[in-house]
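What you see is the complex with one protein chain gone and the rest in place.
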Amino acid sequence: MPPRDETAREGGGDATPLMELRNVSKVYGGGVLSRTATVALDDVSLTIPGDSPQILSVVGESGSGKTTLASLLLGFISPTSGTVLYRGSDLSRLRGARLREFRRDVQAVFQDPFAVFNPFYKVDHVLTVPLQKFRLGRSKAERQELMVNALEAVGLRPDETLGRYPHQLSGGQRQRIIVARALMLRPKLIVADEPVSMVDASLRATILESLRTVNQTLKVPILYITHDLGTAYHVSDHIVVMYRGGIVEAGDVEDVITAPKHPYTRMLIDSIPWPDPRRRWGSEETGARNGVEVPEDHQGCRFAERCPAAMPRCTQAQPPTYLAASGHAVSCYLYDEKPTLPKERLSALLTQHSSLTSA
Amino acid sequence: MISRRYLVRRILLLVTVMWTAASINFFIPKLSPRDPIRERLMLAATQGGRNQTGLEAMVEAYNQQFGLDQPLWKQYLTAMLKVVRFDYGYSISQYPRTVNSIIKDALPWTLGLGLMSILIAFVIGTLLGALLGWPRCPRWLRIFVPASMLTSAVPAFVLGFLLIYLFAFQLKIFPLSGAYSRTATPEWSLEFALDIAKHAFLPACALVLFQLGGQALQMRSLMVMTVGEDYITFAEAKGLRPRRIFARYAVRNAMLPQVTGLVMSLGTFVFSTVLVETLFAYPGLGGLINGSIQVLDYNLLYGITMILVFAVCIATLIVDLIYPLLDPRIRYEKG
Amino acid sequence: GTPELPPTPEGSGSPTPEREVPRGNPRKIPREKTLMLAFGDGSDVGICNPYASGFNHQRGMAAMLEPLYFYSTFTGETIPWLADGDPVYADDYMSVTIKTRSDAYWSDGTPFGAKDVAFTLTMLKDEKNAAMTYSADIREWVKSAEATDEHTVTITFTKPAPRFVFDYLYFKNDLGIFLVPEHIFSKEKNQYGFLFYDPAKKWPVVTGPYQVVDWTVQRRLLDRRDDWWAVKAGLAELPGPERIIVVPFTDPTNIAQQLINDELDSSLDLRPPVIKQVVEQNPKIIAWSGREEPYGYVDWWPQSLFFNCAVKPYDDPDIRRAVNHAIDRQQLVEIGYEGAGITSELPFPDFPPLRKYLDAVKPLLERYPTNAYDLGEVERIMTSKGYTRDAENLWVDEKGARVDATIYGIVDLVNDYGAILAEQLRAAGFDASLQTPSDSYTRMADGSAKLFLFGFAGAIADPYPSLELMHSRHYSKVGEAGDISSRWRNEEFDRTVEQMASLPVDDPQELPLFLQAMEIYLRELPHTPLVQWLHRIPYNTRYWTGWPTADDPYLPGAFWFKTFALELTRLKPASG
Amino acid sequence: MTSTSTAPRTDRAAGTGEPVLSVRDLRVEYHTDAGAVRAVNGVSFDLMPGEKLGLVGESGSGKSTIALALMRMIKEPGRIAGGQILLHGRDILRLPEKEMRQVRAAEISMIPQGAMNSLNPVARIEDQIVDTLEDHSPKRVAKKELLEKAHAALESVGLRREVGRMYPHQLSGGMKQRVCIAIAVAMEPKVLIADEPTSALDVVVQRQVMGTLLRLQEELGVAVVLIGHDMGLMAQSVDRLAVMYAGKLAEVSPIREIFDDPLHPYTDLLIDSLPKLERRGTFRGIPGLPPSLHSLPPGCLFHPRCPKAMDICAEQVPPYREHRPNRFVACHLHEEGHATA
Partner (left out) sequence: MVATASQTATMLTPRSRVGRATSVLRYLRRNPLLVIGLAMFVGLILFATVGTFFIDPAKDPYPLAGPASKPPSAEHWFGTDAQGRDLFAVMVVGTRLSLKIGLLAGSIGLAIGIVLGLVSAFYGGWLDSVIRWIVDVMFTIPSFLVMVVIASLLRQYISIENMALILAAFAWPGPTRAIRAQVLSLREREFIRLARLSGMRGPEIIVRELLPNLTPFLLAGFVAALIGAVYAALGLEMLGLGSQREPTLGMTFFWMQRFSALLRNLWWWWGIPIAIICVLILSLYFISFSLDEWANPRSRRSR
């Protein structure tokens, strides 16, 4: 794979980030004829610079708004409030060539390796269509070459994959084709929403490896969305922990996993069943509260109901984000002695350094 | 259980349905070149004797009386107001009887025959389908799949005249037509009730046989789907009696869409009922529809149409309202 | 003036008042004492006023109605009934005097008398009752009707009316005016809208042997009046059936099955193959001709193919003749009636009183044959008129338009032969098909049908009434509602018919006039006779005997005729 | 070289007497359009009373099929093609269906895969528990008594008794899973088969549910077969682990030993591919694909992907036998006369 033109990337890169979420909230439902509203994302700000090729993990339990975040970034849905910016311009206003550019620049890998293929077409379809649409490759041969290169880059043999129907391939092969597809388009960002949650453990590693390869060789930043802290720990440089639509902790992955600050993160990490019989699950029972009455409908910390360290003030107002350590932010009153961190700076923190790639 | 918003939505739908039906019924005759009043008068003239004079004047007078000389929008408004009041005016063919009085005489018969047969078809069909979709279904029962397809493939009225020929005419087990013996006097007695039942049997059979297959086949495939559900596997793992799994777990769940399907099939059912009633000279709305077609009594047709539309709407509403009782997952509150 | 309408709601905005049909409370009468008849539909529920819109005497109602005179088409016999003796005409035929019986009573006990006759006629003469049947006729002929004493009525005419009593005051076939009780009708303001049915009040009030006791769409019950005046007067025997039940005639198959299963005693006439089955499958069922073909008798309604002589191309007698030559009447009988039918060359039924007229017209038929199936002749006429044949072998005019030969008819009446006739015309090159929509009557009456099939009824005792039907007074423009007619007019014909009108029934001077008129008719051919109409009426002798048959042809066998009351007196329980 | 035909010896957990469940050469086939699929192809193992046995393997390797076979609930187009399932020495494959029904839940119980959908959506929770109790009660027992038992069962899995009045859709995933557990152990069976009981749950909830399950297991002394994908979960929960590959057992060993010293190359690679806290940033998947059950390779099923494959592996099926005490493996590497790893 020829390296990209680094200079072009740098040009103006520092000025406008590739993607930016500004105070984005997403509320589902609540319309005229539908059910009660669900706040899937609540006032989230996040910047993805595009010039630092890192892997950023977003973890959180089911329903915490991870997929919503991904869909917003991909422009599949529009925010209820706040704005999603692509290179500084509002995503919902993009038209024509700019829109196509965005489409090409931000690619995705989805969760379900079965549903992502149209059963009606050969797997080539997912590769040829974007080539046509984005007018990549001048000739048929050139396009073929692009496809072959991409497949080989993720460790697939083109003759074993091209020309087949999706059901003739294994889940892992399919998922890697999608990774290859993303790679082939040379995007500026890949959003991977639970790309391995539906494949076997042995394939998981292979797929993550190819993602990692893409990230390393093409210098494409990747947003890795998962509920599996174990893999997040392995692939990513930075991590964002979400809880019920809000970011509760963020920082360098090593710091967050080995020294979690937020009670929720701690609970999560305690619950990871590490594949090591010698390392037992934390015995601490969760859910026990600190003797604090938490009213049904309070305006405070979202985690207060389940927090073992809940304090009365936790139910009064949402805690601000504190800089708990260098490159490690947390939104919890336990750290109120630390300096607060404005939301916008959260992203800056996440790109500061990386224990893996800065080496 | 039921939110106001949901009710409002349902009633709004009902109103639109009635309004649409009423409008279609109002405008179609206006587009037609036929003039039922004139036709009726001419027919009366030719039948009564000879030398009818002043026909045109009478047509005029009648049109005036029925308000047909008014501007269209006015007629439309009047018609809609009448729908609101369930007032369909006079029958043209049975003048001076009102449409309502005619319908009132016929409706109980159709309700009796129609409701009974659709319920029987539903119950038997559902049960049969449930058995057929059950993995332990005995082999001999399986022949009901093609059998019920066969009876459903023959239109109800064809079934009807085959049944008449066989059971009423050749075997003389059942009467040939009508809703009760002509020589009997309507009264509240067991004898008369039996007489009615005997008369209703063959038309009901035709309707049931025709509907049965569809119900059974639909239930069968619902059942097959349900049997594949995890909760059935678990129920079996729980060591439950097969009977209980069948009734409480499989049928109970497969029934839910089946009930919705029942509502959807009401329309076609009404169609079959009309034809079968005509065939059996049954004194319900069906025969009435046929009669009003023949003489183009569109006031009556209009009335019957609206009553049936209303009935179907109400049936749908009722099913919707009892649905949450069947399926605890459905609640119309809030959402 | 504008005829009076049935009662209407006051003001258009108010809701229609409900009019429920009152229910009677009939007693139980077993099947074997009941006469079960099938006829008509249930559309006339609760209308007992014979002059109200929608009244229909044919559905058993004639059992309640009696005339001054009965006349049997088959015996030619006149039976004075409510009248006492023959009518007495003035010499100039400008008036007539009739005596009524002194021992006749209405069902409510009121004596029947001259006042009822006078009232009925006066009522019909009233402008506001113009919509009543016979109103137009009475207004044309009658100047006044007065009861000179209790049992004498004198009718004065507007012009000489030697035929009046026979034409209007006799019950024969479907003809004759109904007499209404003066003591009830005179109190009604709106006599046309008056329904006259309420079992609680013992309405209708009748003179006949039966009275309606309960009535729904499914059945009407007429119970015998055991105190019928005619029995006491020794005029007639009490009819056998204690009850008549008339049920709607649904479809022929079902009716036939009910007959075979003894559920019915008689019904509207059946199609030849059906009655054959009925007779074969139920040994108790007979017909007019016993248990043999043709099962029926000739009715006064010979079938004709009517041309709309006011529209192209049928305004041309030659085209009409060409169509006439395209018809193979024998085939109509053979296939349509499965052989059990009779062709008709003249628009008259073969009734004994008419025979001498029909014989006299034979030579004319040689000149103008009406039963001459001759495709060569069709070819000749059509070609001479400039028609050519198209790819499908159908005649087209110079512009290439086909000859529209769509034949309209009334469903079930013309099913037998209509489609075959259409096929014959098609074979001769006319673009024909049979259509029997429910508005056929209208199409015939307003002239939108170019060809149609209908019976040509009228003549019974002499040919005049039929010829009268072709008088131009029945002519109406296309698009305008009128009588069912050919929209044909001929002044010479009119004059001849008018001359006949001034003669009494069956006057010797009638024959030459008749021939003169027939010459015009046959030359012009405003419609062309096809087949005789046969009444093939099943009689079930399981419970009832005494039906009119060929062996005992006391009356035409149709119970729906106005002579039904008379027929009923002959019905007796079958022994065993 | 004819080793497979000899009756495989059984594995024994640390000498706790007679096994409660012995599976002998179990074979299950599914008949498909493309021919028979041998989903379970000669599996044998023993389960000791109170033991926790884990069963892992790739998707489609036949884990759920084993679970269903143990319940004797294989449905068309599948059938148990051979072998024995001895429950207390009694072959349940030979029981009449009526008796088998009594065995289910009372002696051998199952929490099915996809417990999220395992509850009847239109019945109250308590009724679903009562159903089980009722159908296993010898005679008519008062409904009230059964209800009481049902509530007790709910409480035993840490749910309030009011949950009994609810419908499944009103419960969270974790609660549903607990209800399933409550139902499965309501009759205090001897053997509990849990097929991926927590795969649809979040880690936090997963830990809670597993905690409940293991606590009950301890209390009741029931032997558990825990089926799953997640080696991590196994490491935390079971005593012994069985690794399946394409319908056969590759290896069965006590949990610690298998992680410390996997005998079968597949096990080795599998453990290697897991994310561990220690070795961050390394990825090692297993190359190649699992074989299609329609066309199994000759010899050892794993040999096409095996980095240590030998010639013989492509020719002969390795016998499944106890290689070291209490450690069973099917691999030529550990056959005598061949090189050892």
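As written, the chains take the letters A, B, C and D, and residue 1 is the first residue of each chain.
As a working rule, contacts are C-beta pairs under 8 Å (C-beta built on N, C-alpha and C of every residue); 3 or more make two chains touch, one makes a residue touch a chain.
Everything numeric here is computed off the predicted structure, so don't read it as measured data.
Chemist: Who does the absent chain touch among those shown?
Modeler: A, B, C, D
Chemist: Looking beyond the chains shown, say which of A:62, A:92 or A:168 touches the absent one.
Modeler: A:168
Chemist: Which of these, B:217, B:245 or B:281, touches the one chain of the complex that we don't see?
Modeler: If we include the chain that is not displayed, B:217 is the one touching it.
Chemist: From the list C:78, C:110, C:156 or C:253, which touches the chain that is not on show?
Modeler: The missing chain is touched by C:253.
Chemist: Out of C:150, C:292 or C:412, which is the one that touches the chain we can't see?
Modeler: C:412
Chemist: Spell out the interface residues on chain C facing the chain that's missing from view.
Modeler: Contact residues on chain C toward the absent chain are 251-253, 256-257, 271, 273-274, 277, 331, 335-336, 338, 392, 411-412, 415, 419-420, 422-424, 426-427, 433-439.
Chemist: For the chain that got dropped from the picture, name the residues of chain A it touches.
Modeler: On the chain A side, contact with the omitted chain comes from 33, 74, 76, 100, 103-104, 106-108, 110-112, 114-122, 126, 129-130, 133-134, 164-168, 178.
Chemist: For chain B, which residues lie in contact with the unshown chain of the complex?
Modeler: 13, 16-17, 20-21, 24-25, 28-29, 31-34, 135, 149-150, 152-155, 157-158, 161-162, 165, 169, 217, 221-222, 224-225, 228, 256-257, 260, 264, 266-268, 270-272, 274-275, 278, 289-290, 293-294, 296, 298, 301-302, 304-305, 308-309, 312-313, 316, 319-320, 323, 327, 329-330
Everything that follows uses one rule, which is that only the chains that are shown with their structure count from here on.
Chemist: Quick one: report the Å distance separating chain A from chain C, using the average Cα coordinate of each chain.
Modeler: Taking the mean C-alpha position of each chain, the two centres sit 92 Å apart.
Chemist: Please compute the C-alpha centroid of chain B, do the same for chain D, then give the distance between them in whole Å.
Modeler: 55
Chemist: Please compute the C-alpha centroid of chain B, do the same for chain C, then give the distance between them in whole Å.
Modeler: Measuring from centre to centre gives 39 Å for this pair.
Chemist: Listing for chain A: what residues touch at least two other chains?
Modeler: Expected reply: no residues.
Chemist: Mind pulling the residue numbers of chain C that touch at least two other chains?
Modeler: As it turns out, chain C has no residue touching two or more other chains.
Chemist: Spell out the part of chain A that touches chain D in their complex, as residue ranges.
Modeler: 61-62, 170-173, 199-209, 212, 227, 229-231, 233-235, 254, 257, 267-268, 270-281, 285-287, 356
Chemist: Mind pulling up the chain D residues that touch chain B in the complex?
Modeler: 68, 71, 73, 75-76, 101-106, 109-123, 131-132, 135-136, 167, 169, 180, 183-184, 187
Chemist: Along chain B, where are the residues that touch chain D in the complex?
Modeler: 135, 229-231, 233-242, 244, 248-249, 252-253, 256, 326-329
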